[in-house]
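Missing here: one protein chain of the complex. Every other protein chain is in place.
After this line comes chain A, so read on.
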């Protein structure tokens, strides 16, 4: 049985932990709002890009001459997996879930006899996969120390991926990130970047353009080419932003339950402490009384 002093120390230490988790929760909540705003602000660009791209891609009929970014290289031997995770822990299952998805994916590809290359954005994912897929990780991109996600960073990663693609280092690229559904729900998602996944646009989008026929300067193929390249960076940027928001959301709910657990623990410990104190007082009283009676 722990002594009264031990119990008091336990209670104090749990209280200190609760203070920290509570503070982290509040910081995450503030950061989450900013991350959500950033993701919202970036949406118009991505939506526009998707619309124009879908319009152009629909017009492509000859798949032989079309850009390999759209139709692929015709092979799928080497797969590039771009894994986006946080550079910090203490955010519940956030990093683990993404890494798990990558792991399942990589295992499947390897068992089919394909080659797998991994680019790890953010520190935590790389640490998670180091043991199983260490030799497949070809590049680590550190995101720590960055206050917010800038498009420059996304463009940098995009350029890297493009350069590798043009050098023929892979055939299919897939991006893994956590989609921000709500504060309490983040969905690890795989999105194929190359060949491009062209979003389906419904009829309403088209009707806003009327039946007007676009004129293209320069010609369609050149624009499509230009847009497909841009699209990679845009998608990566979107992934980074979603991921940033998801990370804060995950951290917030993880810290919320940690705070609640600490409170429960403090309550339980306080009851034990009080009972023990009471028992000790009773014991002392019995000792005094029986001592007096013996006289």
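Everything that follows uses one rule, which is that a residue touches a chain if its C-beta (ideal position, glycine included) is under 8 Å from a C-beta of that chain, and two chains touch if they have at least 3 such contacts; residues count from 1.
What we mean here is this: contacts and distances are computed from a predicted model.
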Among "Lipid II flippase FtsW", "ATP synthase epsilon chain", "NADH dehydrogenase subunit L" or "Phosphate transport system permease protein PstA", find the name that the UniProt record gives to the complex chain excluded from display. "ATP synthase epsilon chain"
Pick out which of A:154, A:245 or A:269 touches the chain that's been left out of the picture. A:154
Determine which one of A:42, A:126 or A:228 touches the chain that has been left out. A:42
Selected from A:25, A:186, A:234 or A:253 as touching the chain missing from the view: A:234
Name, in rising order, the residues on chain A that touch the hidden chain in the full complex. 38, 41-42, 44-46, 48-49, 52, 56, 150-151, 154-155, 208-210, 212-218, 222-223, 226-227, 230, 233-234, 237
